[in-house]
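Every protein chain except one is present and positioned as in the full complex.
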Amino acid sequence: MFLIETKIIADEKPKLKNPVALVGLPGIGNIGRIAVGYLVHELKAKKFAELYSPYFFPFVMIHNDMIHTLRNEFYYWKSPKGRDLILLIGDCQTYDPKGHYEVSGKILDFLKGLGCKEIITIGGFSTGKVTEKPKVFAIATDPEMAKTLKKYEVETKVSGQIGTIVGASGLLVGMGRINGLKGFVLLGETSGFPIITDPTAAEAVLVVLQKVISIKVDLTKLEEKVKAMHDFIKKLEDIQSQAMEQMQKGGKKPEDLKYIG
Amino acid sequence: MFLIETKIIADEKPKLKNPVALVGLPGIGNIGRIAVGYLVHELKAKKFAELYSPYFFPFVMIHNDMIHTLRNEFYYWKSPKGRDLILLIGDCQTYDPKGHYEVSGKILDFLKGLGCKEIITIGGFSTGKVTEKPKVFAIATDPEMAKTLKKYEVETKVSGQIGTIVGASGLLVGMGRINGLKGFVLLGETSGFPIITDPTAAEAVLVVLQKVISIKVDLTKLEEKVKAMHDFIKKLEDIQSQAMEQMQKGGKKPEDLKYIG
Amino acid sequence: MFLIETKIIADEKPKLKNPVALVGLPGIGNIGRIAVGYLVHELKAKKFAELYSPYFFPFVMIHNDMIHTLRNEFYYWKSPKGRDLILLIGDCQTYDPKGHYEVSGKILDFLKGLGCKEIITIGGFSTGKVTEKPKVFAIATDPEMAKTLKKYEVETKVSGQIGTIVGASGLLVGMGRINGLKGFVLLGETSGFPIITDPTAAEAVLVVLQKVISIKVDLTKLEEKVKAMHDFIKKLEDIQSQAMEQMQKGGKKPEDLKYIG
Partner (left out) sequence: MFLIETKIIADEKPKLKNPVALVGLPGIGNIGRIAVGYLVHELKAKKFAELYSPYFFPFVMIHNDMIHTLRNEFYYWKSPKGRDLILLIGDCQTYDPKGHYEVSGKILDFLKGLGCKEIITIGGFSTGKVTEKPKVFAIATDPEMAKTLKKYEVETKVSGQIGTIVGASGLLVGMGRINGLKGFVLLGETSGFPIITDPTAAEAVLVVLQKVISIKVDLTKLEEKVKAMHDFIKKLEDIQSQAMEQMQKGGKKPEDLKYIG
């Protein structure tokens, strides 16, 4: 039956060499979304699958005068020499706690089916302070991986504090480990102020990421690309915010959610 | 098992010539509900299936002193010369975000099973202004369809803005495309003020719709029919509003929802 | 898997003569609960099945110093001459909109499996006024049944108003019809004031019900039995109210729900 559950629709099943998955979904500062979106663009990665979920907001967007269903998108990039990449970006994450587990579970199953054994998710680490040289944190699921990460310019200590990573970035790595995928989260330090997109932190993450996966992309166009993404992402966030508010504050008919920009 | 999921119960499986589905469920100004309801009446379309959902409000209505379970209804109309029609109207949409996906998915599966490859959903476009000559917007899922729509007196540009269409009207077309159904949404311009039903916008949509599907109905009785529908729809909306409020504001026993008008 | 869905556990599958199901679950004035509970007691009906649901509140009660899981209970009574009875009473209804559909669906499936083709649910009709001689309303799903009901001292007209019946009482009859069970709802007129139990309305309903199903029970002990039921029902309602409030007002840890006496 269609869309009782989260569903991934693939156009092809690419044969990939020991692929690493890079996940950049919307989140704090949209650091992951920008960083992986930029890689998709610069590497001219090929889209091969889409994920739809009944746990996404129940509306379609009108973008460029065309109807667009909320989705996440899978791309792949065949490396001329090193490991191939699977890149996951998207319009949104689910608004539903249980949905986070379902969406993450479906993604992990799909990645495993493509022979993927390693996953890197990218997010933001909100500090409440503006910084010019944002740090990058790398948090793994096992001590061995944590040791490997120390050779890059990242922080692997979170000052002994217990923190959390909410949503797909955290669950994909956390649940991945239980499913036989190794991985870690790369978090760009960001103020957490409502600036929507933080290209500086995204760049800091990309600098590290390139070394980790041994690729080299031109970062000079990043700021310009971010501007282009900014409006779409901002509008999308505003709409979801409003919808969330209406859904939770209650006392509204579902029809009140129906409007057009 | 009964009603763990949304279910469509059909009395017959009509053989239809390349049918187009027209969907008019309750929404802004109830434009779709009125327009398609009026077509059902004028064309003397035949009812052949009902949809029930655990994601509808958990109550029955007492209408004309008889118990009436909340439902959506499928009708068909065999065209003497052109394409046959499937018409979908109903008491309500779901109040639940996930329910929108499930209900839309079940409808799409059902339409595909009837050989339907095209879907037109009808809704309202709330502008906040009262207008005497409401515009009609037509938004498609692909550029080819968008081009075709330009030959009718509709707006296909939404001034570059990103907007959303919430609920079944949007999802049926958006998810339809992924399922191999082409389609578009027809939106009648309406103030969005709490007037419940907007027959003027419904008429504007019907004028366009007749051309699109090459039929001709007498629109002179529309206003009169709207009056008849108005009371039922208004009461239904009030009840759902109250139920929604109680369900979401909390602190109430489920029994508090039990009352009779 | 256990309790992913609502489950009915039966000790036996009684062979019943053309049985009628009588449903009295908690609701306005607890009229159904009292009326059917009293019949169970007076007829010495035999308990044969229990219903448990993940859509009931997630706690157990301590009653008479013993743990008691929230449940609904099925009883049967073999009539010496007429039709046999299936009687359904319970601690609670679900707090969840979707749960109402699931619980009702499971009950209907179970009743059909017992050869039951007719269902009478009993509830309250809140008027906001105290009355000494409460009326009894009978609302059917089809005109034929409505006509039959006119021969009893009941109101079959709800003054042309559209009202609703929330929860199992309504859905069992409304959905029952779609599943091939005929039925109607008997509603006792009650003030709707928070008096928890309304034995006067329950008695009025029992007077009618006895005629409808051709039985004769001694009603003189009703008031006394109601007193015995009252404390248990009241405490149960208070606890559910509080739990509902905490679950919906939010900002509380699930542990805050944990308390005793």
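Each chain gets a letter, A, B and C, in the order it is written, and its residues are counted from 1.
Basically, contacts are C-beta pairs under 8 Å (C-beta built on N, C-alpha and C of every residue); 3 or more make two chains touch, one makes a residue touch a chain.
For clarity, every value in this text was computed on a predicted model and none was experimentally measured.
Taking every chain of the complex into account, the absent chain touches A, C. Screening A:136, A:173 or A:226 against the full complex identifies A:173 as the residue touching the chain left out. In the complete complex, the hidden chain is touched by one of C:55, C:110 or C:184, namely C:55.
Here one chain is not drawn; of A:5, A:50 or A:73, the residue touching it is A:5.
For subunit C, the residues in touch with the chain missing from this view are 1-4, 9, 50, 52-69, 95-96, 232, 235-236, 239, 243, 247-255, 257-261.
Listed for subunit A, the residues touching the missing chain in the whole complex are 5, 26-28, 93-95, 97-102, 104-106, 108-109, 123-126, 137, 139-143, 146, 156-158, 160-167, 169-171, 173-175, 177-179, 184-185, 187, 192, 237, 240-241, 244-245, 247-249.
Following the convention adopted for this analysis, only the chains that are shown with their structure count from here on.
Among the remaining chains, none touches subunit A as well as subunit B. Inter-chain centre distance (subunit B to subunit C, centres taken as mean C-alpha positions): 35 Å.
Subunit C has no residue in contact with two or more other chains.
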